[in-house]
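With one protein chain withheld, the remaining protein chains of the complex are depicted in position.
Entry: subunit A
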Amino acid sequence: MAAAAFGQLNLDEPPPVWGSRSVDCFEKLEQIGEGTYGQVYMAKEIKTGEIVALKKIRMDNEREGFPITAIREIKILKKLHHENVIQLKEIVTSPGRDRDDQGNPDNNKYKGGIYMVFEYMDHDLTGLADRPGLRFTVPQIKCYMKQLLTGLHYCHVNQVLHRDIKGSNLLIDNEGNLKLADFGLARSYSHDHTGNLTNRVITLWYRPPELLLGATKYGPAIDMWSVGCIFAELLHAKPILPGKNEHEQLNKIFELCGSPDENIWPGVSKMPWYNNFKPARPLKRRVREFFRHFDRHALELLEKMLVLDPSQRINAKDALDAEYFWTDPLPCDPKSLPTYESSHEFQTKKKRQQQRQNEEAAKRQKVQHPPQQHSRLPPLQHGGQSHAAPHWPSGSNHPANNAPPQVPAGPSHHFYGKPRGPPGPNRHPPSGNQGGSYNQSRGGYSSGPYPPQGRGAPYAAGPRGHSGGAYGVGPPNYTQGGQYGGSGGSGRGQNPMGGGSRNQQYGWQP
């Protein structure tokens, strides 16, 4: 047989045995979430009776095929196997339409949707903490914190940054196990990583000062700041740094942790946006004062997490060794924790959300600028209604010393995609990003400016300025060569994210 004709694809046969199974292996029981990327179902595997969560990767709205966030999440979750990290059990495909437009049987096995199959989890930490009348005990908080740190330590050892640690991404089952979920913003990093990373990650309330000050080189310490915020939130019973925008967020951080200077944070004055956000007068660190009601060991640990300078912030491993976890009352056994009724009452939530929307609409008509919110919800920074417009003025190729634009944080839906709506007394921080992690149809692709990679003449110029390498005469984009051989900064022609990087949705940045 000759080779396939141009454009021919083998779509009629099911994927080979090592490919994915069909979603028909599962019986959908109930929808437990709804995100812009698609639905999440509680389902039962027919053969085994096992209960799972099916997260549909919706592609009808995708202009660029399979969503990049889903690709990343799959890639990362496939290599992570830990009891405190959500387990991606498999990927299944749905058979798609049975008939084509003419009513003929359509054998194309690849028209349908793709689902990620996760172990089923009953709750998320935010939802649980928010139950009326529910207060966590100290051993319970220690138990959750210990699991959170253990899972995060595992990620960091495997060179994965989560980049969206917050309560709604920490899932809890009825056996008290806590697991990190939603790796849609996660990425691999290496210790000597030379490329720049986006600072537009992590939901605002949990975002560390270095990102707010514009850092593009960062490491696991960013996740540890978020852990600190969650820790304090558990003890304090409400979010500790509920900023409405990036500026206010930094102010709140400085009011709590003091304003940074070269003494406590060497290098801070050279951060891209330091001058824009420098407080008018120095502020004192007041963590101890604010949280004086915490017990001594808790406070001691929290102090080490909420350190402004990321290089001095405690890491996950050392945090696990903290006195807090080894003094009475000790963390309890997860299995000893009480069980709660499932938190995924999708229909109830939907109703509640509808009610909220109505209230909000009424409120908006009354006041242009709503008063200080008492919600536990980071606000939509676009007023939540600019969905059709692109985030960024096109071509704002501004240098890094401009004030950071008022951009929403990354997607911040509950992992299972609970309904989200306009700002309101919703516990779940909204997705500031229109679309959420599984929908980038309005983002990077449509506006087009990708990170220009390896521009310049990294390879041809070579580390020693030689040209005429094997590939030197071709388009010079052997960035590896330049990057790694680079002794004189001639490596990459430029920051791989380019000047236009902030012009994009986070999802497309490294």
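Here, a residue touches a chain if its C-beta (ideal position, glycine included) is under 8 Å from a C-beta of that chain, and two chains touch if they have at least 3 such contacts; residues count from 1.
The rule is short, and it goes like this: contacts and distances are computed from a predicted model.
As stated in its UniProt record, the chain not included in the shown complex is "Cyclin-like domain-containing protein", which appears among "Ornithine decarboxylase antizyme", "Cyclin-like domain-containing protein", "Tom7-domain-containing protein" or "Rab5 GDP/GTP exchange factor". Between the chain not shown and the residues A:G7, A:G49 or A:G133, the one that touches is A:G7. The omitted chain makes contact with just one of the residues A:K111, A:H247, A:K278 or A:K317: A:K111. One chain of the complex is left out; on subunit A, the residues touching it are 1-11, 15-16, 18-20, 64-66, 68, 71-72, 74-75, 78-79, 91, 93, 108, 110-111, 114, 187, 190, 444-445, 448, 450-455, 462-464, 466-475, 477-481, 484-485, 487, 496, 508-510.
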